[in-house]
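Only a single protein chain was left out; the remaining protein chains are all shown in position.
Let's look at chain A:
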Amino acid sequence: MLEGAKLIGAGCATIALAGAAVGIGNVFSSLITSVARNPSLAKQLFGYAILGFALTEAIALFALMMAFLILFVF
């Protein structure tokens, strides 16, 4: 019973990935829009985009941590 509830909880924790997917898509779509408007800034903007990507991806990993906490700690 508890085992099954744990698995369901860990599965539910991964729903948070939807938000991270939207976030990462948003970062790169904004990058493409900005580079299309001003191609001379491409290099500088790519650095910012990679930073934004890393920060957004880290938020998704918090969900993974929650899943691991639910699975292994309790």
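Basically, contacts are C-beta pairs under 8 Å (C-beta built on N, C-alpha and C of every residue); 3 or more make two chains touch, one makes a residue touch a chain; residues count from 1.
In this section, contacts and distances are computed from a predicted model.
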| item | value |
| --- | --- |
| Which of "ATP synthase subunit a", "Cell division control protein 2-like protein C", "Serine/threonine phosphatase PP-X isozyme 2" or "Glutamate--cysteine ligase" matches, in UniProt, the chain that is not displayed | "ATP synthase subunit a" |
| Residue among A:5, A:32 or A:51 touching the omitted chain | A:51 |
| Touch residues of chain A, complete complex, unshown partner | 50-51, 54-55, 57-58, 61-62, 64-65 |
